[in-house]
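The complex appears here without one of its protein chains, the remainder shown in place.
We call the chains A and B, going by the order they appear; numbering starts again at 1 in every chain.
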Amino acid sequence: MRSLANRAAIAALITRSKNELIRVPGAAIPGILAPTIFFLGLNGVFGNLVQLRGFDTDSYLSFIIPISMLQGAGFTGAATGVNLARDIEQGWFDRLMASPTPRWALLAGMVLSACARALIPAALVLTIALLLGAHFPGLIGLFLSALFVAGMAAVAAGWGTMLALRYKSQSAAPLMQAGMFVLILFTAAYAPLDLLQGWLHDIAVVNPVTQIVEAVRQGFVGGVGWQDTWQGLVALVVLMALMLTASLRAMLRFNN
Amino acid sequence: MPAIVVEGLERSFDDVEAVKGVDLEVQEGEIYGFLGPNGAGKTTTVRMLTTLLLPTGGRAEVAGHDVVREAGAVRRAIGVALQEAALDPLMTGRELIRLQATLHGLPRAEGRRRADALLRRVDLDGAADRRVGIYSGGMQRRLDLAASLVHEPRVLFLDEPTTGLDPVSRKTIWEEVAKLNREGTTVFLTTQYLEEADQLANRVGIIDHGLLVAEGTPRELKGQVGRPHLELTLAGGPSDAAEEICNRFGKPLPAKDGKVLVELEHGAAEVAPVVRALDEAGISVESLDLVEPTLDDVFVEKTGYHLEAEEEAEPAPE
Partner (left out) sequence: MNALRTNLRVIAALGRRSIWQTFRRPQLMAPIIVFPTLLLAIQTGGAAASVDLPGFPDVDSFLQFMLAGSMMQSMLLAGNSGGIALAVDIEMGFTDRLFAAPISRFSIVLGRLAGTATLGALAGVWFLAIGLIFGAPIEEGVWGALIVLLLVSLTATAIGGIGAAIALRTGSASVVQGLFPLVFVVLFLSSAFFPQSLMVEPAKTIADYNPLSTIVEGIRDPIISGFSATEFFDALLAVAGIGLAGLLLAAAALRRRLRTGG
């Protein structure tokens, strides 16, 4: 009986989150457009980097699609944290915490809504990219892209909500955004790993998001293979476990 | 079984002791008024009883469940309307109450039925499908109250439910609270307004600096203070000479709004002698009032200052 009630609560919280998109479109549009703006801008600026030896594609558009899609997931997840911080400041969160809905269900509602919303900017980037001539990744490549985008949104939502629960203030917003910004861009974002130099190369090697980037990128620059896929999946699962555990812990300790 | 049992409840924030050991009991079906100025520990106490804050000492039970070990059971039994109306401005009133019903595990159809009934009850059915963000303060409070009732709680916590409202809205809330209580809901009400506590509460507890300093029915508490006091408006305002004269007739009380106050040891019979003594000293009395004890007098007696002259800010719960 309680599990039915929990599922209904999660669904209700996901439904509530759609209000941010539909009822305040002006607030949502920058988050939806920004990844596409960056995508077009990066291609316009760095597009000729593909002339360098080391790129396994002749299309910079295809090379940077995963970055923009994952950036969209990062922005969406960070926005989830900002929205929670606002709810905490306005007292709405007290209402949720005073209800008998378990904490994990409250968190699940926020995270799952971020996963769904992240697909919107990703779809926009992908559509624009394909219209401009990027390589189509195939159905499996598409599916994997959606999976990793949703998963990255969950990571970002875990990070954002953890900070919101810790600082209880929207002033933590820059930290939420900067964290994801750094995580996604300190990878083989602009160029293949072998062409990165200095400390960025060293960080990208150990950054698990590099595996996620490669897992999404593979379909766009060549073909989907098991090697890149499983490494990306492991990295994603580990990051999700870390961030969501930290967030749940913060929620359980919120009343301390 | 009492609805609320509190034993030695404590809460500290770093080195600030917001609640220093509160003991109280609220019986089923009672309205308990919890009075105190800003910073006294009212909201901190309420947040602990509603499981929104962990105590750092002592224990409490609400509806028979420990607030720490059985927090989930407590949440199922209580309704909460806090100091800030906990509303989402982007939702409509109807959506908000339905969400609350879902969070409390009510089946969909039942939740909808109750939401519609509650909206009618608090006179919001006309505005139910408009966004909360455009509601007036009074409407938001009524919606907050309605949302806290959707699951028919045994115990209702209201934290300063009428602060900031106009007199008409305040009266509406009072009527609703009284009606709920008649229907069997226990109400724990914190307030800064003495009139509110006087009107609604069966019993009142006064908290100051984190400790319960008095408890009883309004009548009992006023009876403890006992004697009427004289409020004098003097031409030229309060002065040392005037205070010295008044002190001869009774116990001096803290000045209020520029008036000299003195508790009369022998009651109304001493009004004329006081005025005569002041007149003989050349001090002219512009107006005088003989005031029977009020809860404010009780407050002054127990804490040393008037409730309306609250000074300190409550340490923000972290």
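Miscellaneous remarks
As a working rule, a contact is a pair of C-beta atoms (placed from the backbone, for glycine too) under 8 Å apart; a residue touches a chain by one contact, two chains touch by 3 or more.
Note that this is a predicted model, so its numbers are computed, not measured.
Considering the entire complex, the omitted chain makes contact with A. Residues of subunit A in contact with the chain left out of this view: 26-27, 30, 33-34, 37-38, 40-49, 51-52, 54, 60, 171, 173-174, 178, 181-182, 185-186, 188-191, 195-201.
What we mean here is this: only the chains that are shown with their structure count from here on.
The geometric centre of subunit A is 46 Å away from that of subunit B, both derived from CA atoms. If you check the complex, the residues on subunit A that touch subunit B are 1-2, 5, 8-9, 12-13, 16, 19-20, 23-24, 87, 90-102, 168, 255-256.
Looking at the complex, you find that subunit B touches subunit A at residues 50-54, 72, 75-76, 78, 80, 82-91, 95, 98-100, 102-105, 108, 131, 147, 318.
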